[in-house]
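A single protein chain has been omitted from the complex, and every remaining protein chain is retained in its original position.
Naming follows writing order (A, B and C), and every chain is counted from residue 1.
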Amino acid sequence: MSCDESQEKAKAEREERKGKRSLPIFGGAAQKNVDLEPRGVWRSMDERAGVLPSSAKGEFPAGASELEGVSRRGFMQVLGVSTAVATLGAACQKPNEKIVPFVRRPEEMTPGNAMHFATGYALEGYTSGLLVESHIGHPTKVEGNPSHPDTLGATTAFEQALILGLYDDDRAKQIRRSDKPIAWTTFLSETRARCLGFAGNGGAGLRFLTGPTTSPLLADLRRRILERFPRAKFVSYASVAGDGAVDGAKLAFGKPLVARNRLTQASVILSLDADFLNDGPEQTRLSREFSGRREPTRDMNRLYVVEPAMTVTGMTADHRLRLRGGDVPAFTAALCAMLAPKLPGLGALGTLAQGAPAWDQKWLSAVAADLERNRGRCLVVAGRRQPAVVHALVAALNSALENIGKTVEYGAPLTTDTNSGPEALRGLVEEIAAGVVETLVITADNPVYGGPVDFKLAQLFKRVPNVIYTALYEDETAGGCNYFIPAAHSLESWGDGRASDGVVTVIQPLIDPLWGGKTEADVLAAFVNEGDQGTHALLQKYWGSEAKLATAKGGAAFAAFDAVWERWLADGVVPDTGAGAEAGATINAQALAQAAGPLLAREGAARGNGIEVAFAPDPKVFDGRFANNAWLQELPQPVTKLTWDNAILLSPATAEKLSIETGDWLTVSIKQRAVDGPAMIVPGHADEAITLPLGYGRERTGHIGAQVGFNANAIRTSEAPWFDRGATVSVTGSKYRFAITQDHWTMAPDGREIPPPAVAAPLSEVLNPHSTLNEELEGRRGPQPYIHQPWDYSKQQYKWGMAIDLNKCTGCSACIVACQSENNIPVVGKDNTWRGREMHWLRVDRYFEGSPADPLVVTQPLGCVQCETAPCEYVCPVNATVHSDEGLNEMVYNRCIGTRYCSNNCPYKVRRFNFLNYTNDVSPARQMGMNPDVTVRSRGVMEKCTYCVQRIERKRIETRIQGRAIADGELLTACQQGCPTQAIVFGSLQDPSAKVSKAHADPRRYDLLHELATRPRTAYLARVRNLNPELAKVD
Amino acid sequence: MAAPEPAILPNDPLEPIPLIEGKHTDRTINDSLFDHVWRGPGKGWWMLFGCALSALGLLVIAITYTLYKGIGSWGNNIPVGWAFGIINFVWWIGIGHAGTLISAILLLFQQKWRTSINRFAEAMTLFAVICALLFPLLHTGRPWFAAYWLMPYPSVHRIWPQFKSPLTWDVFAVSTYFTISLLFWFLGLVPDLAALRDSSKSPTKRLIYGIFAMGWRGSGRHWAEYKWAYLLLAGLSTPLVLSVHTIVSFDFAVSVLPGWHTTIFPPYFVAGAVFSGFAMVLTWMLPAREFLGLKHVVTPKHLENMAKVMLVTGMMVTYGYVMEHFIAWYSGSEYEYSQFFRVRQHGPLAPIYWLMVTCNCVVPQLFWSKRCRTNLWVLWVASILINVGMWCERFTIVVISLHRDFLPSSWKNYSPTWVDITLFIGTIGLFSTLFLLFLKFVPAVAVTEVKELRHELAHDPTAEPAGETH
Amino acid sequence: MSAGHEDSGFVPRRFVIAEFATPEGLLAGTTKLREAGHKQLDTHTPMPIHGLEKALGLGRPMIPTIVLGGAIAGALIAYSMIYFCNVIDFPINVGNRPLHGPPANIPITFELAILLAGTSSFFGFFTLARLPRPYHPVFESEAFTRASIDGYFLSVELPAGGNADQVLADVRGAGAVGAELVLESER
Partner (left out) sequence: MNLLFRPKHNTLAQISLFLVAAGAVGVPGGLMLYARTPYARQMQEPIEQPIQFDHRHHTRDEGIDCRYCHNTVDKSPSASIPPTQLCLNCHSQIWNKSPILEKVRESFIQNKPIEWRRVTKVAEFAYFNHSIHVNKGVGCVSCHGRVDQMAAVEKEEPLTMGFCLDCHRHPEKNLRPVSEVVNMDWKPEGDPEETGRRLLVENDVHTRTSCTTCHR
């Protein structure tokens, strides 16, 4: 693309943005940069060079020029041997450091201070609301938008990791036609010409393959495209789409509806293979609502989970039934049968149960009784993997249990296409096979990788004369397309989308596209000859007309669109856009029973013998789209603690039966297809079943994600996208080495009897003040005898402390990524993780309790607990880790010489060491996303959690200038802010009314390793299991 | 001279094995003991030296690579923050201690059999300490800062070292130890250097030895002060040795880690040091006396005495192990108990533990038998095994304790890398190189002291006849 | 210090070097000569000879006092340094340990005491002995090379204007097996 063109374009965009104060875009001269270089924030090549570590050139760090206000970004990696010399003999070289100010500084910007912008991120079509922190135009940290209905201020791990994805140097950077780089304008003119060709036949050969979306703008564009080309078609596809939900609603209600769950009123929850706390668009909100009912009172909720492989929701369950995924329909039918006598609403549905139960009937009856007792206060949830019939029966159950309108409501689907699964794709596949399709525009995420293997999409797409594909990476799908358009990252894009309840969020970019990526709207707009307008213009035009519509309806507030627009952007949500429940949706139980009967029978037939293969979206890379995100790759999987891999998960009993050990390389064959992968034995997995996490084994993506793990899609067909039976598993004989961050499952791996690090107890014991539990907890808090005079903190304004409620923690690990992002924590790669050198300051320990076959789980986030009598401190020979006046266990990186003695003497082992130069190969782009308030640590330096001291100091200075004290809740640590369940509380223990002080006074409070008299400032609140008395003995 | 019999050094005067064999004059002693210095290096020496130099080359490579890549080139991790580096450090320091003990404590107790081996042992001390000294600096993440931030100098940062850290104590202890050992060794060497100067035939050698002899002229006035200076250095070295290994043991003992937090460490580290040090002396002494013609001054009596010391210190070390385990059981602390009875004995690194027990507790039991004490091959193999055992002891303490501590969630396994192994081999190369150079250029036996001993034996009616043959 | 060697008027020091056959002879000869009133006596032997201090009439050795001084200085320096650094100059809360914790100061205090004592012993000796001194007039004697090997020598520095022959006769009379006069070189 010609430079002039792009420059002019950029200039035009800039002009346009000038008036918009809330836009953080600082485009500029950087547009002159070479095309493939990151741009938008740097003003010259010299500056860019300045951010690079200069030690490579053997210069002193003083040789680096820097952007004002972000001086620390590249800090420690440039300190090497040279600095030693520099410090010893001061500098032997004259200062030659540049300061580069702005030519025109945007009004709202104060160099050195961060700004926050509301935006959103769409996954599976639904948009979550985010607040993104930005330092002089570089987004550095993602937080949840508190006013967004789905995020409520928290985030998922995926959202936290967006920052790394944004700056990923492996992203696609060049628009191309076949192998030839072309300019965007070239693409537009060629598309225009192509569209003229379609004019004659109404776009008969034009097909769009998109991902599911709720974007009003995209829907409008689609409408306009279809207006122009009536014979064109849109198909929506996502590899992990759960069409069962909407099909089930169709079955139950007669029309496609989606369930929206509300857990605030739910006292009893039954999850049928639904990982609702860590999967799906509602997960952050549901986690919050769920944890809101986890206070250990009589009113505490109770969670039953039925699932084949342990998930985050399963780890959180009070009672968990491991059941093969294919047995869930029968289980649901049996539940109906169990409840039918008491719930007349179920009618004939009570007669559907068939076959011998593959589960403990006592468990089922206990659950049924519990649900029945809690009519109108309970909820049954089915997961995305379950077929329509399960969802239909669940709808009937919820209806009969009087839950609809209380704990769940059914509303019209918000996505433009109701279905996005393999059946939706089948039509397109047949058309391509028939040679009907002439131009195929793919904006769906990597269908060649994630599509059903029997569709053979890679070969099929080759039959289409003209394939246009837009994606973040040159991936598997990009290989076979004629036009490839690098997609703009969400944080670079304008856009809009709805939350699960329909509330619209305007997605605004935090930065100009670093590598000239285009949005989906840009690509679609090309087909209505508006590809040159830019998404921002499209969006304003669309919403401008929408707003007028609203005005016409009488909304006086929408008088001046610009002001309204400003407010939408600032708030992150568009008011009054929520979608209500579908009125008059009722279930005809009789008709449903008739329809469900054959379906259940079919499921029953499919439920033949043999080992069940289950596919699962991965909590780390999802369907593979995050495969090149190193934070997520290195994030320990919440259950298995596996990093940098997926594994064939199976239960201990199955493993024993098949003579499989963890690490054995297996071949899984089913229906003439086979895939190879390493085995991993996981407690709590259903027997006679294996689970294959999706999203790995990527062949084409960046250097992080390629060739990591195995591709389970290789045996995943359109007929059985989630569960299949009759697999044979054979051991190949070779061994595989996993990088697992926690090898040990239990709290006492060698039979030691130690006070459990993570305490979990039944509710009855918690509520009884004289129970052994409470006695034990009493002994695990409070000061221990200590010969030295405890330091006097009473005169300090603040006394920082933290409390982590294990009862709220689900183990989802969003906090780990939040911490990683906030504190510039490097990734170390698989080999180093295997060696035990992962750098996460915060880890989530996961302990299985009970039998390995069917354990209960407790998760325990653990960062530095800031011991008042810290064992790490007195062994440091150079005063590099000492105590602050407010009781923080400080870590002074620039003083550290790296003896690692502190880590050896840390009983919690929460210190992390830069064994190698992990920040060495950080790309210049990535450096822009570093938090400038936190030192980037060099090789040989110890690091650890300091309660986000940079946030404390920022807030302290801010409030000190204002002449006030930091209010409770005003200062959040990164983990706390990211936590969807608010399990982490931080604040000053000096303030007795602070949440953290109250948590420290909680009867469930205990100190980890209290017997060592370390006086930790982080307290834990014991986990509570709300056991069903009828089942308590079973567990 | 009424020598008080030291409790730890059983020297049975009822066994009249001679300390010097054959009839000698000052001149013949002089000539025989200088012989290996004047003789050109033999083929064997060159071969050994070649091996040692190659190993030294490996050391240079390993150090360079470590400095270039960082500690990540080693096998260390979290929780095993210390591994080969500290193991080697403690091992070498321990070996060094025997040298000082032999020459200083035996001098204080006026043990006559000391003279034949003290120079040898002191040199070993010096070289072992040099090997040990590599590690405190090299094992840090940023040695270029560690090199001077550990020193209390008035910096522009206004910050000081943290004097409550055992590592700071280590800095003072080890640097003092090295300095004092060097001075002690050199002071003892001065009269011999003068003798070398005066008996050398080539002017170059005379010049070099002359420079180092510092103009020593055997003046009676000098001897008067010299004897005190030497005796006091010896006197100072004795508590120094005890304090150095006590402080080294504090690196572990002051921590909270099960397996480290052990109050018995100071004495048992010292005993272990003597144990391994004597083993190392024997490992080198046996071939040296064979090839350097020192049989007449390093007699079976010396070897036997050393074997007895090893037996005693080996028993003390064993006692230490037993006590550790006993206290771990008796304390009732689950962490301690698990460390000693589950992790060490049955954990993934248990073979190292059992090797330690075999080498350090079982092997020295051989020395109850006089036949074993006097059989050179048995002695040599046993001493090598004891060195291996003592290395395993440090591995057990450092790595096995670290890799299984309080919270099972943070447990990790440990495996060394090629750099770790190369570094270890490399230090042996460094030690051997220095030792071979020492054997080449300086008499391996304190000639002056042997002469003094000969006169003493000749004139002391209570001493065994000097001329008696075995 | 070295002997004065101005260009003009260099007066070489003169020494009579006498060799004795045995240490006992040397001991006896020395005693005899000292009793005869010779002042600047010294012996030169390959190893220390018991009783020579007395024979030479030497006083109490000074080294022990020096070493004691070094030890005390080392201990004081160490303790006050620790106290100054961690209590006065930059007090920091390190793991809630007291700023001034005497037990924790013992190791360094002890080590520095040993270090200074040891170094003062070593350097004290060389200072007292005025070494290094590669040249000394006694080295002018050809036979003197044996003094470090197996010779037992006595040297008498002649006072200015002293009679060399008289001294030579005296030493022979005291049992010396050989005796000669040596002169200091100028440069």
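Definition applied: contacts are C-beta pairs under 8 Å (C-beta built on N, C-alpha and C of every residue); 3 or more make two chains touch, one makes a residue touch a chain.
Please read all numbers here as calculations on a predicted model, not as lab measurements.
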Residue, one of B:G40, B:P154 or B:G332, that touches the chain absent here: B:P154
In chain A, positions touching the absent partner: 28-29, 43-44, 46-47, 61-62, 65, 68-69, 71-72, 75-76, 78-79, 88-91, 94-105, 110-113, 797, 882-886, 888, 890, 892-895, 933-935, 946, 949-950, 952-953, 957, 960-961, 963
Contact set of chain C toward the excluded chain (per top definition): 2-3, 5, 132-135, 139-142, 144-145, 184-187
Hidden partner interface residues of chain B, rising order: 153-159, 203, 206-207, 210, 214-215
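As a convention for this text, only the chains that are shown with their structure count from here on.
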Which of A-B and A-C has more C-beta pairs touching across its chains: A-B
Centre distance in Å when chain B and chain C are each reduced to the mean of their C-alpha atoms: 30
Whole-Å gap between the CA centroids of chain A and chain B: 57
Of all residues in chain A, the ones touching two or more other chains: 871, 874, 876, 879, 882
Contacts with 2+ other chains: residues of chain C: 92, 94, 97
Residue numbers on chain A that touch chain B, as the complex places them: 81, 84, 87-88, 742-744, 746-754, 757, 832, 835-837, 843, 845-847, 860, 862, 871, 874-879, 882, 895-901, 903-905, 907-909, 911-917, 938-942, 1008-1009, 1012
Of all residues in chain A, those that touch chain C in their complex: 786, 788-791, 867-874, 876, 879, 882-885, 1015
Chain B to chain A touching residues, read off their complex: 69-73, 75-82, 139-150, 159-162, 164-168, 171, 251, 254-257, 260, 334-335, 337-338, 342-343, 346-347, 402, 404-413
